[in-house]
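The complex appears here minus one protein chain, its other protein chains still in place.
Right after this comes subunit A.
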Amino acid sequence: MSSLPAPREPLRRVAVTGGTHGNEMCGIYLIRHWLQAPGELQRASFSAMPVLANPAATAACRRYVDRDLNRTFTLTLLSSTATPSDPYEVTRAQELNRLLGPKGTDQAFDFVLDLHNTTANTGVCLISEASHSAFSLHLCHYLQLQSLGVPCRLLQYETSGKETYSVESVSKDGICLELGPQPQGVLRADLFSQMRTLVASILDFIELFNQGMAFPAFEMDIYRVLGSVDFPRTADGDLTGTVHPQLQDHDFEPLRPGEPIFKLFSGEDVLYEGNSTVYPVFINEAAYYEKHVAFLKSERIRVQVPALPGLTSSSTLAP
């Protein structure tokens, strides 16, 4: 793997966002708690700022009010002239861009960690744009070494040719943390405390980096999004079946050509017809029905990650 961009200055301005989707409850409750008691987000070299990203959707316990906030941080939408008829999430994205950005500028936050839940059985999953990989790969590896009792996987998506649009894209570097399975509108104590532990470890990693620690090179498997597969539907768009029991809950496990992916209401199976093994992710995520996604296909690739050099003493922060 070629050399990848990594921050060369300490990450001083860090934010943790939750409630980007107003029915993904772990992040919402953590942010609400931290707004009252921010001590857990403080480290010697920085204090992460908790932000409830979509308060109107959170109040309504819905993913969004007018449009998906996590697809709204494009330069076009962020720079459009505000009008009273703007969708709520466009207005809110512009507010967050003023708070955490502006996107693509030197004034932008150094790092944004955006907290999500999924109804899919993903376990712990970090999602990053491929262009952010050096720092996020080391971060993911650090979490893997913390023996959290569960696998921690990194899912990368390419945005080459397309503009970035996620909340964390307003910052210089950022990552999305997904935890599942948890139904929308439900807060489970086990996932809540797991996410709390993960956030603490992520902030610890940033602190170690800020203090000048170097992280050695390593190899790891990551998952790269190849595309998506829709549910079987009639010509009118109605579902004719759903995810097959043999695929349901098997996120990140190999799916081979000829294995069943859907069970039709008529009782028949639909088989996977690709010509190579893929690793499905976000299998049967509630919010993706409207996006016509039954699951994402990813490939598992082995990457050689170069060392993350320690910051020089002149750039590290005194504790």
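The rule is simple: a contact is a pair of C-beta atoms (placed from the backbone, for glycine too) under 8 Å apart; a residue touches a chain by one contact, two chains touch by 3 or more; residues count from 1.
In the analysis below, contacts and distances are computed from a predicted model.
Among the names given as "DNA ligase", "Gamma-tubulin complex, component 3", "Aspartoacylase" or "Proteasome subunit beta", UniProt records the absent chain under the name "Aspartoacylase". Looking at A:P183, A:P216, A:P257 or A:P309, the residue that reaches the missing chain in the full complex is A:P183. The chain not displayed touches subunit A at residues 29, 32-33, 37, 61-62, 119, 181-190, 192, 238-239, 241-245, 248, 263, 265-266, 284-287, 289-290.
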